[in-house]
Every structure is written in C-alpha cells, then in structure tokens.
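All protein chains of the complex are present and in place, except for one that has been dropped.
Let's look at chain A:
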Amino acid sequence: MCEEQYANDRKMIEHYFSMDRYEDARPIIENLLLSDPQDPETLYLMGVVYLSREQYTEARELVQEALRNGYNPEYAFFFIGLTYQEQKMYAEAEDAYLRSLEINPNQANVNAAYGYLMLLTGHDEKAIKLLDEAIRIDPDDSAVNDYVYRFYLAKNDGSNQAQYLQRTMEIARNEQEKLINIAVYHLVKEDTKTAEEYLRQLYLLDPTNKHVLEVLEEINRTNHMLFLPNRLIDKIGGPAVFYIGFIILVLVLTWADINSIAIVILALYLITAGYTWLAPLLYRLFVKGKI
C-alpha cells in the first residue's frame, strides 16, 4: 500500500475515532491489516475497536500482539491495564499499570487510572496519592480530573466534589463530558429533577446511548404522577413501615371500638396497596413509549 493511501486511511480512522464511531473505522483498519497484518499501529487501533465493543480479552490480545511487534510499551501496558480493570481482574490491571509507570512514571492518565483502581480495591490513601500525582503531572487533562471527581463522589466529599465538578466543566473535551459530570453530581445529591434535565440534554446529543436512556427512563418513571402514592409510601419509610403503621392503626381503632373508621382505613389501605401494585402496569400500558 502506498504511503499516501496509508496516510489517508489513518486520517479517516482518526476522524471516526474522534466521533466515537469505532465500528465505522473497523473496515478501514481491517483493510490496513490485510496489507500489513503485523503493523503494530494498526493492531493497536483494532484493539481500540474491540475495547469499544467491550470485548476486552480480544482487545488485549491485539494490543499484546502490537506490543510484540514494537508498539510503544507505555501506551500498550496502559491499554492492557484498562482491559483487565474492566474485567475486574484487578491484580493483573495493577501489574500492567506498574509496568507502564516503570517505563515512564510521568504519565498523568496512567497514574490516575491506577489511583482509581486503588479506590475500587479499597486502598483510599494510595488512591488519593496517585490521583494527586496525576493532577501534579497534568492538571489540565480532562480524563485525570474525571478520575479525581469520581473519587470525591465515591467518598461523598461535598466541597471537593463541587471544586472538581467546576474543574471538569472548564476542561471537558466536549459537551457530553460536561453534561455527564453535572448530571451525576445532581444524581448523587438526589436532585433528580435537575439531573433529569441534564440527562435529557445529554441524551439529545447522543440518542444511541442506551445507558443514559435507561437512567432517564427510570427517573421519568419514578417522578411520574402515577407513582405519587409509591413515592409517599417511600417517604414515610417504605412499604414495611406503611404496612405496620396500618396494622397498628386498625388495631387501635378496633380496640377503641371505632369500627366504622377502621373499615374505612382498611378499604383505603387495600385500595392504596392494590394501586401501588398496579401502577407499574398502568405506566407501561398508558405512558411508556408514548411520544
């Protein structure tokens, strides 16, 4: 393949990757692999496509092959670490991150990913040290700031959450990143109304994002009028409290010989309990899917 064609193909791949359209880039990468199956750059790119499909083992194998053929080991080990982390193989992920850091300790994204791995495995002190190091190396890296933000979300540290939310908003690569972070912030604060608005905007930017749709639908569902009794029951402590409260109330009324009111309360309880059972069905029949 001539150099000009190769450069054009690489440009197309870069373009599709910048739009997160990894599947569109796949045929071009396959074509490049046909002409040079050993090319480490192309193997790595194919690894990225597999990573986007959440086929972590295959992605890792491709990058290991790229590594054997001379791909930059710093990036390769970082990639391998990420795949292990996604598969919850934390010891292997740590090993890969360490190998990457051994070659070049000044990689902000690797330090941050390693720090986040430490958070996942419960080593908070080590996590914050690594995240601080990542921030020191590259304070303007959006991925690094995302990791730090997630750390403070997990630790429920309000003031740092707000600070890093502001920071991620300033340096986010695109609108989607900003909206995700701000929506998560409000979800954690249980401000579902505001979170819903941001998630809605996020979904409009990418309607193929099924995860956002799921969260949005769940928020819509729980906030719908049909579920008002369910929400009230939850507010007073959940179905168990509601049920015990009702028994106590009926027993007290019966003991006080106010049977007529006890019967009304009983009827109300049965209606409310029946309705809360039926509400999801009614929602599915009359609300869900309507535009």
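Here is the rule we go by: a contact is a pair of C-beta atoms (placed from the backbone, for glycine too) under 8 Å apart; a residue touches a chain by one contact, two chains touch by 3 or more; residues count from 1.
The rule we apply is simple: contacts and distances are computed from a predicted model.
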| item | value |
| --- | --- |
| UniProt protein name of the chain not shown, from "AAA family ATPase", "Ascorbate-specific PTS system EIIA component", "Amino acid ABC transporter permease" or "PknH-like extracellular domain-containing protein" | "AAA family ATPase" |
| Candidate in contact with the missing chain, chosen from A:Gln38, A:Thr57, A:Asn104 or A:Asn174 | A:Asn174 |
| Touching the absent chain when the full complex is considered, from A:Met19, A:Ala91 or A:Ala240 | A:Met19 |
| Positions on chain A contacted by the hidden chain, ascending | 2-4, 7-8, 10-12, 14-21, 24, 173-176, 200, 203-208, 213, 216, 289-291 |
